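All protein chains of the complex are present and in place, except for one that has been dropped.
The block that comes next holds chain A.
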Amino acid sequence: MININRIEENNYLLIAVEGDADASSAINLDKAIRDAFDEHHQNILIDCTNLNYISSAGLGVFMSYIEEISTNSVNFILFGLSEKVLKVFAILGLDQLLTIKENKEEAQKALNGI
């Protein structure tokens, strides 16, 4: 089960992901990110503070946007990952191919080039 909330803040779109991103729910995560790209948001923050679990289906969603993030020069930043979730990103090195920050403040700083 997954809950996704999107909030348009000052200069970025915030997508908060709560619960489990697994084989049955990753499609909802994908839709939220697809919409953000289709709406041409240049600054996208993904709040993973309450992301309890991620499987290959959830990782695959993030993986599938790595090319677009680069091609369209989108600032796409994940933050708030628990240690266990971050370790899952690290198994295949996806933590090195995505921008991951510790918390929202760090993510905002990265966005503003500080």
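Observations, loosely collected:
Definition applied: a contact is a pair of C-beta atoms (placed from the backbone, for glycine too) under 8 Å apart; a residue touches a chain by one contact, two chains touch by 3 or more; residues count from 1.
In this text, contacts and distances are computed from a predicted model.
Note on the omitted subunit: UniProt lists it as "Histidine kinase/HSP90-like ATPase domain-containing protein", one of the names in "Cobalt transporter subunit (CbtA)", "Histidine kinase/HSP90-like ATPase domain-containing protein", "Autoinducer 2-binding protein LsrB" or "Ligase-associated DNA damage response endonuclease PdeM". Within the complete assembly, A:Lys84 is the residue of A:Arg6, A:Lys31 or A:Lys84 that touches the hidden chain.
Taking the whole complex into account, chain A touches the unshown chain at residues 1, 20, 22-24, 26, 30, 53, 55-57, 59-61, 63-68, 83-85, 87-88, 91-93, 97.
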